[in-house]
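In what follows, a single structure is set out as structure tokens and then discussed.
Only one protein chain is missing; all other protein chains are in place.
Up next, chain A:
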């Protein structure tokens, strides 16, 4: 994990204990792997230097897959500033995370390092481990097919291979299946994996945002004038 030199002196650093880190010359404040980065902002500092974050964001642009703005809430009445920052994050495609003290902020940074490559299993629905059950779940994930239908299919055709090979009309003949259900099931099973126009290699494109950074500047300035 890499930290920006400028972050030296941030009390947050004292509390990072579970992951190794080093200073480096990077654009954001914290870089986790190649895909995640964080910018740190104290609300108190933001109130005194409202332009600061806007400049940092401009610098950062669209680099990294996940850009996080880690805000330390150290004001008694944070709502107005938070609202302002929320709006900026929404407009510039940044994820906002809150921390209430340096320890918590450190935890946030650590967590991103720990979880950077982990699969989302912890937050997904718990799945059965029984393979038979799994097939039933998989088949019933295709909308008009329910669990009973799935069991019928397995009983009639035996293996998944057979179910995939069978024709649409044969499917429609199964008890509980009509033309529409068979059609939907057949279509789903025979869809190519990749959508049309996609190549094997993952592209690194992001769709255009409908706001340029100049327009963002204007909006941010407007807010400063008003607040």
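Going forward, a contact is a pair of C-beta atoms (placed from the backbone, for glycine too) under 8 Å apart; a residue touches a chain by one contact, two chains touch by 3 or more; residues count from 1.
We adopt the following convention: contacts and distances are computed from a predicted model.
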{"item": "The complex's invisible chain, by UniProt name, from \"NADH:ubiquinone oxidoreductase 30kDa subunit domain-containing protein\", \"Mediator of RNA polymerase II transcription subunit 22\", \"phenylalanine--tRNA ligase\" or \"DNA repair endonuclease XPF\"", "value": "\"DNA repair endonuclease XPF\""}
{"item": "Residue ranges of chain A at the interface with the undisplayed chain", "value": "36, 65-66, 68, 73, 78-79, 82-83, 86-87, 89-90, 93-101, 104, 107-108, 111-112, 114-116, 118-127, 130-135, 137-139, 141-143, 154, 158-161, 164-165, 187-195, 198, 200-202, 207, 218"}
